[in-house]
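Here the structure is laid out as structure tokens; the discussion comes afterwards.
One chain of protein is taken out of this complex; the other chains stay put.
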């Protein structure tokens, strides 16, 4: 089984803005990408929630705590309340539907289906690349492809609907 | 299966003295016995290691932390270093030998064997009662009862050898 | 000295009083309502008594329950703190009647000073300047107009039973007067069922400056200089300082003497505060006397070296006030900021919730008087003041810089606080110049919505991402990835697989 290095897409919401970040960890180093800039940092949790993050010569000092539905971030004397959002409204439950909104801003690498085609649940519709990672948009249910909103090499923005699928009635 | 209230014998060592304590928990109440006095208290761990213990009107405030082989207790501005000891030198490992020293000071309720008798590992040799709890001294190995040091109704002190068993050679 | 004192309060002031008691080897008793069962003041006390229902009238305002609590634990004295029962003469009397020492002035002084019109009359007799005005019983319009003209303009018409601006009129010229009086009377009648009004000179560029008083039972009364408390929102002080940036040695001498005269006229004992309004021409007027310890007492302690709470206890125990007026001096400058659980960007709406992190700034001449600790829940039952931050330094500039630094180190997570707001007030050029009046906040911070633009800094994003990556188990990652192709977890192309 693969157990190499793993990256993570995270959407942070603050004051009605959504910030799309990736983070990869490799032992003591973290690689964070935001707004097309990669930050390589080391970090230390001095005590629970208190982080010192070394970014080159500079030290980011911050305190994070978890509330019921949000995180509180104390940094440079200011407090920010940040929620981690699933842009598509999905919840992390055992059984969940995938959906057709792009979870990241990126480039459409390929489109695997056509308008008018029949498609099965979990079939790949579109591959989006962002920050060196690929993301697959899959069919959330069996259905008919009514519209594909992006073509290869298009820029797709976070939250945008990639395609529309007319759901097949099941009984 | 029984899962009622459970009591605990603990031996605390401090400055070469051993203090023999029992504690029983019943929901929010703790019953502690030491030196034949029972203390009924409620308690609250305000933050990790910081205890407020209500003993009637009085509040015992104390801070406890765990070192490698001892606990540190801060109380009324003083610090005490206390070890929890198995008086008999037993270690809490998966397989361990029981032994013949009394882990408590108490009264011998009954003696289940006689000098000269053969005995099997885990057979009960003696029953000791202390602070309303019974404790069984069992044979740590198969052998021959050479000497029984206490008889019914005798007072036995903590750490005293209850009996001597000559071990049967096994090969 | 007392051997056991009950503190009939909660929060930071209960904590502060208990610590003074501990230093003096006095046992302390906390009282607490159900929501305060795990509050810091309960943790600190030697004993504690439950008051039950958190509704103030059923708990911290309930005279009977508190007296019974004190009797139950055999407390010899009760310290009321501030707020709640601190200025309730019935409580002071109930203590006395039960043979318990009330730590404060006598019930009759509290009652007398609590009646603002009576208090002003007493001050006038003692030649303490009061705001020119008419507080008479004759309420016919022509008398009021006649008296108003004697006072001069601008003046204010206020409802006697008033509050919250109802039945109040600002009158700038002679010819507006009659109409304003009639309007105020109508409004007062419908709001309070009473059309009685009074007239007062309107103060231009008003500053709120108060003098701390200590008096013993042996006839000694001293003042401990001024506190400037002009930074207020809705009559609620949020930043206090001493010395006042507008004070001169001469004015201090005059106001201090007036404060002592006021206290003497009232027959005052124990700690109290004489509040004055000072106008742009250094004219000062008696406003009212607070017959209790003040929230902002620590800045006086920081600059004079006097411990007011210990003196309250000593005086209540009949000890003589050995501090002499002429020996007192002010050292340096002190500031206090009140830390509230409220949202200054949304009308100072109180914020409730459980505190997930609390870290106080620590450093030389930084004092934290706090009634909070991590995991404590802030409920809507009581005043949302969480703590006070007090700093002192050699002069006002250094004091402000130290406060701004200390606020930047102040961590309270779990509720919204006014900490950033306080820092921005301190950073305001007019504040730094000392040009402050009681209108300061409404002038410069009326529609404050957070000041600096509300964008999440990149540093915060980096820290969050690191935190989230640290707190996600590798196994969890792999499991997510395996089970759910749509999970946010992905293998990253750049790195090779394997170890």
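Chains: A, B and C, in written order; residue numbering restarts at 1 for each.
Here is the rule we use: a residue touches a chain if its C-beta (ideal position, glycine included) is under 8 Å from a C-beta of that chain, and two chains touch if they have at least 3 such contacts.
For clarity, every value in this text was computed on a predicted model and none was experimentally measured.
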So which of the visible chains would the left-out chain be touching? A, B, C
Which candidate, C:204, C:253, C:394 or C:430, sits in contact with the chain we can't see? C:394
Quickly run down the residues of chain A that touch the omitted chain. 44, 46-47, 52, 57-59, 61
Kindly note down the residues of chain C that lie in touch with the hidden chain. 16, 19-20, 22-25, 298, 301, 304-307, 310, 323, 329, 331-332, 360, 362-365, 367-369, 392-394, 398, 401-402, 405
Chain B residues touching the chain left out here are 1-10, 12, 14-15, 17, 19, 21-26, 30, 32, 34-35, 39, 41, 43, 45, 49, 51, 53, 55, 60, 62-67, 71-82, 84, 90, 96, 98, 103, 122, 132-136, 138
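In the analysis below, only the chains that are shown with their structure count from here on.
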Most widely separated chain from chain C, with each centre as the mean of CA atoms: B
Consider the two chain pairs B-C and A-C; indicate the one with the greater count of contacting C-beta pairs. A-C
Go ahead and note the Å separation of the Cα centroids belonging to chain B and chain C. 55
